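Here the complex is missing a single protein chain, while all its other protein chains stay put.
Take a look at chain A:
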Amino acid sequence: MARDMSDIDILKMELEQLKKEVSTPREPVSKTSKDTMDWCEAASGTDLLITGVPDDKNPYKPEKGGCIIT
């Protein structure tokens, strides 16, 4: 486990890991950001924490114990 490993072992582990990571395939941020944004916009219509929940579907709807008098 990490706590029992000597400094040399930890360094070796990190080195091995870095060697693998340098060759990972990557895409440009412009492309991935756009995809993230598109995904988000597509899903935002159904995001109830943004649009709010209509009363009939709301499991936590507050009890309406009063009325508005104007």
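Definition applied: contacts are C-beta pairs under 8 Å (C-beta built on N, C-alpha and C of every residue); 3 or more make two chains touch, one makes a residue touch a chain; residues count from 1.
Here is the rule we use: contacts and distances are computed from a predicted model.
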Taking the list "Guanine nucleotide binding protein (G protein), beta 5b", "ALKB8 protein", "DNA-directed RNA polymerases I and III subunit RPAC2" or "Aminotransferase class I/classII large domain-containing protein", the UniProt entry for the undisplayed chain gives the protein name "Guanine nucleotide binding protein (G protein), beta 5b"
Where chain A meets the chain that is not shown, the residues are 1-5, 7-8, 10-15, 17-22, 24, 26-37, 39-41, 43-44, 46-55, 57-66, 68
